[in-house]
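Heads up: the structure comes next, in structure tokens.
Here the complex is missing a single protein chain, while all its other protein chains stay put.
By written order: A, B, C and D. Residues from 1 in each chain.
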Amino acid sequence: MQLGKIVGTVVASQKDQQLEGMKFHLVQTTDLTGAVTGKPIVAVDSVGAGVGELILFASGSSARQTETTNNRPVDAVIMAIVDLVEVGGETLYRK
Amino acid sequence: MQLGKIVGTVVASQKDQQLEGMKFHLVQTTDLTGAVTGKPIVAVDSVGAGVGELILFASGSSARQTETTNNRPVDAVIMAIVDLVEVGGETLYRK
Amino acid sequence: MQLGKIVGTVVASQKDQQLEGMKFHLVQTTDLTGAVTGKPIVAVDSVGAGVGELILFASGSSARQTETTNNRPVDAVIMAIVDLVEVGGETLYRK
Amino acid sequence: MQLGKIVGTVVASQKDQQLEGMKFHLVQTTDLTGAVTGKPIVAVDSVGAGVGELILFASGSSARQTETTNNRPVDAVIMAIVDLVEVGGETLYRK
Partner (left out) sequence: MQLGKIVGTVVASQKDQQLEGMKFHLVQTTDLTGAVTGKPIVAVDSVGAGVGELILFASGSSARQTETTNNRPVDAVIMAIVDLVEVGGETLYRK
């Protein structure tokens, strides 16, 4: 999984029938403090995350192992909202 | 998923039997405004997208989770046509 | 999928039993005109392609969705021979 | 698989229901001596590894082939704790 921040939304009314009703979030990977570093990917949400939150996302076939994404053409899913990032006893991020 | 723009077509008359009748689109990844940035990949379309459109594509095994691509040797599928990209309340792309 | 050119051959007499009789092609990714650009990968052929041809290859689990590669330890398959690459109404490659 | 070092922890109370009770480790890839080199990823542990240890992790669908991660939205798993790294008869790392 990777740390990412939800930075925006992609609206797409015309989509594969298995994606009806799904919302697409723009996610940028972050460093351990939650600062965005990488280029954006688009992910589906399985945990009720919102714009601005630090999250974890899973990629590839693992992105289909949630009730929301099962058997759908989705290759990235938000599967956790981050409360805390701790490295060497130091808290680098707290929600 | 990734944002991409359909920039062209690949014609291939000799192909694996499971790909008969399929059209191959050239897709370049884009930034959040829809400007092309990345190197081209080739994707199959499941939503009736055309050249010049901003789309979302899924990669890997997730690319096979559409009626069009199911069980076929396809590792990238166009699964949505983008209407709008919004970041921080600002509209960066509108169809 | 990616555009690639078959640039050579890898011979390997000692291989996993599920690969008996398979030929391994060296494939380099190309730009849209068919000029080689990337580092070589090794792919199995499902369409009767030969050295020097511009082809499409699929990667990952999708590489196993052909009769030739089904259930075998193969992560890249040549699934089409390219006739034509067209971008913006211009023909960049013709076989 | 890749060599990595566990450098910290991600706490996430709100997560997909299939991830209840799981701990998320921050892992950085290392060189052959165990010195960290790469950017951090987040992995689930199947072997009882702890912070500071040199481990092996598997990615993608292979990350779901443990009792802990089976059928869950997890794309990286720690599946071994490294005792020794040996290159050319020389020991580059010993636990």
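General observations
Throughout what follows, contacts are C-beta pairs under 8 Å (C-beta built on N, C-alpha and C of every residue); 3 or more make two chains touch, one makes a residue touch a chain.
Please read all numbers here as calculations on a predicted model, not as lab measurements.
Screening C:Leu32, C:Ala49 or C:Ala63 against the full complex identifies C:Ala63 as the residue touching the chain left out. Of the residues in chain C, those that touch the hidden partner chain are 7-19, 24, 26, 39-43, 60-61, 63-64, 71-76.
Where chain D meets the omitted chain, the residues involved are 1-3, 32, 46-48, 56, 58-67, 69, 77, 79-88, 92.
Here, only the chains that are shown with their structure count from here on.
Note on chain placement: the centre of chain A and the centre of chain B lie 20 Å apart, centres being C-alpha means. One finds 33 Å separating the Cα centroids of chain C and chain D.
Residue positions of chain C touching 2 or more other chains: 61.
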